[in-house]
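Working notes, beginning with the structure itself.
Here the complex is missing one protein chain, while the rest keep their positions.
Up next is chain A:
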């Protein structure tokens, strides 16, 4: 025989109530029969002997009714909520007469599916009840119907499927991807493929590297006569250096010289070319396609030439500079 006032003074207001959750500004009530969700003197279902709420319960599932037991029901998929249609709303009421009978305490009334009719039903059942409770019941009912409508609309749309990730698997795959990247050596692979395509002439006449064919021919020649070529090479080099020296003195186009030089001195210059080109690659990625800018070897040989043929080249260099 606890009067509601006493209940509120002890539980609700001062001492511990297991349904109460406090935040800095406000208290909430976790009781399932609470009308507003806040912890107030007028909304506490424990501290009011005359109280009412609106709650929604799951509707009856049509597929699982006793008539259709044999049918296979897809319980997965995003249409599962349709099997348990959200919602029939009930009005729960508690009166002081039934306070000593806790099992019969809450009386429930099924509200009609029609919104206006349901509101009238609430009014009918809660006639002569305090204004606060009537108003809040109707508000709660409105909110419930709104969110039920929204649920029904959303289930018809596409729903995101959430797939659980396993951390171990993710970490493993990330690691394996890194290792695969290192093993792939992408730049090298791409370069090799492009050079292959160049060799197989897929580019046609766009790039003129006439050296290509001469390269092969000269390689074949030299395989035949290895021993003699060393001495001959040196002589050739000297001769060519003299020739180029004279040409530089006269000074025609650099590109012509480079072409001539290539055809004559392929073996010796190929390594030097590669070294120089690596340097130039690092310096600038030039986008001008076209003839091989073989200024590297010529540049490198000029200091050599200057050292050997001091008498002849110095005046030439000076005249160019000035």
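Heads up, the rule we're going with is that contacts are C-beta pairs under 8 Å (C-beta built on N, C-alpha and C of every residue); 3 or more make two chains touch, one makes a residue touch a chain; residues count from 1.
As a convention for this text, contacts and distances are computed from a predicted model.
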item: Chain not present in the shown complex, as UniProt names it (candidates "Methyltransferase type 11 domain-containing protein", "Electron transfer flavoprotein subunit beta", "Ribosome production factor 1" or "Golgin subfamily A member 7B-like"); value: "Ribosome production factor 1"
item: Chain not shown, touching residues in chain A; value: 77, 157-158, 160, 169, 173-174, 176-177, 179-181, 183-184, 186-187, 189-191, 193-195, 197-199, 203-204, 206-207, 209, 211-212, 215, 273-274, 277, 280-281, 285-287, 289, 292-293
